[in-house]
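Only a single protein chain was left out; the remaining protein chains are all shown in position.
In this document, chain identifiers A and B correspond to the written order of the chains, with residue numbering beginning at 1 in each.
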Amino acid sequence: MSRAAGCCQKSLHYVFDYETPKTLVIPNIWVGLVFRFVQLLVVLYVVGYVCVVQKAYQDTDSVISTVTTKVKGFAFTNTSDTEPHFWDVVDYVMPPQGDHSFFVLTNMVITPKQTQTHCPQLPTPSTTCVDDCDCIVGHADPRGNGIQTGLCENYSTTVRTCEVLSWCPLEKETKMPERALLAAAENFTVLIKNSVTYPNFNFHRRNILPHINSSYLGKCEFNRTTDPYCPIFRLKHIVSEAGEDFQDMAMKGGIIGIIIDWSCDLDWWAGKCYPKYSFRRLDSKSPVNNVAPGFNFRFAKYYMTPDGEESRTLIKAYGIRFDVIVFGTAGKFGIVPTIINLGAALSFLSLVPVVSDWVMLTCMRKRDLYSKYKVTYLNEDGDSESVSLGTSYGTQ
Amino acid sequence: MSRAAGCCQKSLHYVFDYETPKTLVIPNIWVGLVFRFVQLLVVLYVVGYVCVVQKAYQDTDSVISTVTTKVKGFAFTNTSDTEPHFWDVVDYVMPPQGDHSFFVLTNMVITPKQTQTHCPQLPTPSTTCVDDCDCIVGHADPRGNGIQTGLCENYSTTVRTCEVLSWCPLEKETKMPERALLAAAENFTVLIKNSVTYPNFNFHRRNILPHINSSYLGKCEFNRTTDPYCPIFRLKHIVSEAGEDFQDMAMKGGIIGIIIDWSCDLDWWAGKCYPKYSFRRLDSKSPVNNVAPGFNFRFAKYYMTPDGEESRTLIKAYGIRFDVIVFGTAGKFGIVPTIINLGAALSFLSLVPVVSDWVMLTCMRKRDLYSKYKVTYLNEDGDSESVSLGTSYGTQ
Partner (left out) sequence: MSRAAGCCQKSLHYVFDYETPKTLVIPNIWVGLVFRFVQLLVVLYVVGYVCVVQKAYQDTDSVISTVTTKVKGFAFTNTSDTEPHFWDVVDYVMPPQGDHSFFVLTNMVITPKQTQTHCPQLPTPSTTCVDDCDCIVGHADPRGNGIQTGLCENYSTTVRTCEVLSWCPLEKETKMPERALLAAAENFTVLIKNSVTYPNFNFHRRNILPHINSSYLGKCEFNRTTDPYCPIFRLKHIVSEAGEDFQDMAMKGGIIGIIIDWSCDLDWWAGKCYPKYSFRRLDSKSPVNNVAPGFNFRFAKYYMTPDGEESRTLIKAYGIRFDVIVFGTAGKFGIVPTIINLGAALSFLSLVPVVSDWVMLTCMRKRDLYSKYKVTYLNEDGDSESVSLGTSYGTQ
């Protein structure tokens, strides 16, 4: 045998000789039972908790969604201080485009025919004056109403305030209607169309489910028990499911979230993937730590008077903003998370012998016998084996 | 040797004695081959599938994005039933701010000079009447047009309907133009500016790539093959890539998603991170289970008549809403996912000896010999070892 061949053969030995642990079989049923029981626990955990409860074998993806909304309904107002007025969707829904967030006007303070001119400020401790000396020309109080002209004018027969240059007449802060002007808004309905996509799984779905036909859509109304998949919602129903009183919110305004949960398990037949609707008030209504509770904003309609001057109708709009919030995670069997979870579980299986060995070498009557045959204690000084020191067990 | 020292020494034995499994080397090339082959399979899986295909060694982050859009183009309409009208961006794009979602008006039903007054309803089975007794004062049918005044009026020479208090004249539902009024909209272009951020990786990028200069931007137009990174899109091109006919959509309206995929592998040179554009119709156009196919909404322009009365021009707007949807996940090498995946893979490596042992003790010709030396069967009754019961193999 040449030297090269010998070296090569030796290398082959390293590569293809198979080294396997020597084992000792203990025919003790209790040790066997402990071993199998701990193994069972690990397997049960993997199958039961990780796979069934947490679905850790799944790849996940986040939802991409598009929403359109269409409100229906009209109202008629005829109060003492406003003219009779008929309201349709165009008048009370903003913005008109039917986006995922829409505002339904329910109450308002209207200040018509404002023009760029000057008028006395609303009386507050800082705006009242005795004569022109109290008013500074050009002064603009951030909490005031405009730029002071330096004049002190009669606001009423009893009060004099500094005159300001502003959109006049000024909005009166006190003139807030007691009851919501558009109380009838509670019976308005909204149709929500929602398409979702899970891009990684190439999965598309609409909230108008395949089994819903036009005639059903024409007359249905969402109800958690009888019509859970009807995409038409009565505003009053939405607000009451969010735990609020509609008339109360209508007066001061607020924000309601229409939450659509598209959490789906796509491993099963796709029909299992249904939208789940829930409703929640999103702004805080607690009187504590709350600046300007409710929700309102001001907007204006601009006009040109016949003599070419710009004029506007200022509207302080109270109402409910509905935000359609779509969220969800889809899960689908994926090889990588499965491998990772199985791998992690296998690691725990490798702990099982450690437990069994400990039981065998500690609790069993014949532990010394087992130890003697399992563990060899190397006597370094002499070239001889010796049995182990009794209760030695696995150091891992 | 004192007792304490002995005890201490014994403890040290437990801590620093190293316990290692006794092994048996089997110089059988077939067993060795099986062992190495299964090992190779596991390693190949880890390297090939987990690392290369799934990039499981990466930390991931979701995109944060800002979009501005700017539509360009104008149109001129001159049909029999409308006055000649010139349309520019300000007239047909809503809202004007250039947000991620913009609506291009392509068709409309205009009802000019509506005022708050009363007029006979549109004739339907439920609104026609013979005399005033058929109409109830104050009745408001949700599918009707207003609040009934209790009068029965001539709608035309042949039909009488209940009069309602509403914005009059009412919108005529039948007067829908056959061909889209702004058919020219197909040649409008939109410039989409999109900045993305992956906050965890502190990575920022725009869809106007560094190598794009102003002169190119001034004349380019998106084309999947020749100009895949030009951020200027012709509306017709967008719609046709979504598999739709522009003129068809323009008539009834619809929603098109402009989807920008910023999935990036940040491990490589960052230039690899490019936007990928795709286009999809987001609303359903199938005639089945479809209330009001297409996309439309109503808005109004409010005017003040010279005598101080409010008047409006109601516009039922059909058109295409373009939603720019940005999504993406960036991946970058991360130590934690790497460790987790390597760990899981190592667990599988620990399965390899189980397979090899099974092959060795079951399929090999000399299995009894291997078994005799590998497995010791403890005879509990006598204090002696015995060879195993033949085909016993690894219980793990």
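Basically, contacts are C-beta pairs under 8 Å (C-beta built on N, C-alpha and C of every residue); 3 or more make two chains touch, one makes a residue touch a chain.
The model shown is predicted, which means the values in this text are computed figures rather than measured ones.
*Asks:* Which residue among B:Ser80, B:Asn213 or B:Thr226 touches the omitted chain?
*Replies:* Missing-chain contact among the listed residues: B:Asn213.
*Asks:* Which of these, A:Leu122, A:Ile147 or A:Cys220, touches the one chain of the complex that we don't see?
*Replies:* Hidden-chain contact among the options goes to A:Ile147.
*Asks:* In terms of residues, what is the contact footprint of the unshown chain on chain A?
*Replies:* Touching the chain left out of view, chain A contributes residues 10, 13-14, 17-19, 21-29, 31-33, 35-36, 45, 49-50, 54, 56, 62, 94-95, 101, 103, 116, 140, 142, 146-147, 165-167, 255, 257, 259, 261, 280, 282-284, 288-292, 295, 297-300, 302-304, 306, 312, 314, 321, 323, 325, 327, 340-341, 343-348, 350-351, 353, 356-357, 360, 373-378, 380, 383, 385, 388-389, 392, 394-396.
*Asks:* Determine and list the chain B residues touching the chain excluded from the picture.
*Replies:* 12-13, 15-28, 35, 62, 64, 66, 68, 70, 72-74, 76, 84-86, 88-91, 95-99, 187, 189, 191, 193, 195, 197, 199, 206, 208, 210-214, 217-218, 301, 303, 305-306, 311, 335-336, 339-344, 346-347, 349-350, 352-353, 366, 369-370, 373, 375-376, 389, 392, 394-396
Criterion: only the chains that are shown with their structure count from here on.
*Asks:* What whole-number Å value describes the gap between the mean CA coordinates of chain A and chain B?
*Replies:* From the centre of chain A to the centre of chain B is 17 Å.
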